[in-house]
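Here the complex is missing one protein chain, while the rest keep their positions.
For subunit A:
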Amino acid sequence: MDAQNLTYLFVGVSFALYIGIAIWSRVANTSEFYVAGTGVHPVLNGMATAADWMSAASFISMAGLIAFLGYDGSVYLMGWTGGYVLLALLLAPYLRKYGKFTVPEFIGDRYYSDAARLVAVLCLIFISFTYVAGQMRGVGIVFSRFLEVEVDLGVIIGMAIVFMYAVLGGMKGITYTQVAQYCVMIFAYTVPAIFISLLITGNPVPQLGLGAEVADGSGLTVLEKLDSALIELGFTAYTDGTKSTIDVFAITAALMVGTAGLPHVLVRFFTVPKASDARISAGWALVFIAILYTTAPAVGAFARLNFISEVNETEYTETPQWFKNWEDLGLIAWQDKNGDGAVQYRPGAPFDGKPAFDGDKRGEHGERLLVNPTTDTANEVYVDRDIMVLANPEIAKLPGWVIALVAAGGLAAALSTAAGLLLVISTAVSHDLLKKTLMKHISDQQELRAARIAAAVAIGVAGLLGIYPVAFVAQVVAFAFGLAAASLFPAILMGIFSKKMNKEGAMAGMLTGLVFTFGYIVYFKFISPELNTAEHWLFGISPEGIGMVGMMLNFAVAFTVDRFTPAPPEDIQHLVEDIRVPIGAAGAQDH
């Protein structure tokens, strides 16, 4: 069977599995729909959390980002894992002990205020939609490359699958499909990585391969070879960054804190039976995540090395097939600036903007012609970073079934995250907005129906965001972290660790963090993108890292306002004392 048919087979089988799980795990009440009846085993919840967490950006984009950023890519590795330490130590066990259904519910109850609940709902919906847009786009990219369907149709198919198991099975359906999706995803990620590591270094463990010697008799390690090759071409060394230390610090901090504040991750820890399970489950989640996250930097370095050796100074007509495949899709482009017929890979942009092709016109070597104005750099090749993982099996000349596996894995990563996000959106609407605020008298069955309708609507909106994308996958995701770091994380943390924090302080803090971070990102990304350089940034911190400043402002404002306003009522202070001890954690209460 050829790679194409194998891909249809693998994707088809995995989809059938997800739908099967959806039908098996249909739910009948809101407790099952929102928190899977708090009956999820901590290890399985860890696996589901890993799938929930590792998005299309982790699977598809991260290794590519690291490949092109080198040391600077560490911000994603540390940022997206270090947050789990905060989550396990500072938030998850207490939220589970509290034992309700949603994050806004905790904030609303702890700060004895419907207004605080609404602010939290707004934050949650905004964060989750920015995040989900990237997932649907990821689904579209995988479909278009591997199944040769239009991106738009791919998004619609993805929506239909998520609709099946999110609407039918709620949190229970999502949890068990995520466990399956984790297995598909991690297998799909590590198998090609092992092959490539063997190919380049002779060491089957990619984590060790990254430090090993290249198997070409040069006696250089992978990183040494990469450093010297890049310096020769005029790039910065791979193991040195180009970002300033303060920016690396701020981005890492914003991503860590943001991770801990993401509602779709937090809510996963509401599903385990006990508060002590929440701690251990976070540990398992990080084990499952670390398997991929320590493989990614190896994949990134191998991919960059491979790219240089196969493409740089190669005649266009001699370039490998994958180069031309991705060029056909518009994710690679080449402009023969010096007219020598060979591909020169150098620093800088090859031309202005994203490639704009001159219809189907081909140049004298068979390359697609571009209409972009050229730049005066020596670089002739444009590579979209998102393709590195997807192209890897082809680059390493792996058999067809590995390529098919990667396609199924990419889809699993995108779908699992999308489902988790869509669920927290629908929960926020049906539970926090309707049941707790606007329509307090609806029955459990009516609430369940509202949750299903909200999930369906959210899926539709997410699909539209996938068909009309905002920016490329990883960039959109970075936005969500800044906002989670600046708004939700501090509010929850203070709610647990400060008995005296009152609603005025918490709300003033959340709004300050949100408005500041949102304004900063929008200003530099959308209003004045031409000013988006280090000399214009506040303290030299980029929009990606500004969530750290937003978080500090949130704390500062909250504690200041708290000092000048009345302390929270006695029963709230008792509530805080009560959530600090695990004893007495029951199933999520119906109310």
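Operating definition for what follows: a residue touches a chain if its C-beta (ideal position, glycine included) is under 8 Å from a C-beta of that chain, and two chains touch if they have at least 3 such contacts; residues count from 1.
Going forward, contacts and distances are computed from a predicted model.
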{"item": "Listed names \"ABC transporter ATP-binding protein\", \"Amidohydrolase\", \"Putative solute:sodium symporter small subunit\" or \"Transport permease protein\", matching UniProt entry of the absent chain", "value": "\"Putative solute:sodium symporter small subunit\""}
{"item": "Touching residue (missing chain; options A:18, A:33 or A:84)", "value": "A:84"}
{"item": "Selected from A:162, A:229 or A:282 as touching the chain missing from the view", "value": "A:282"}
{"item": "Subunit A, residues in touch with the chain not shown (by the definition above)", "value": "66, 71, 73-74, 77-78, 81-82, 84-85, 88-90, 93, 97, 207-208, 210-213, 221-223, 239, 245, 248-249, 252-253, 256, 274-276, 279-280, 282-283, 286-287, 290, 293-294, 297, 570-571, 574-575, 577-578, 580-585"}
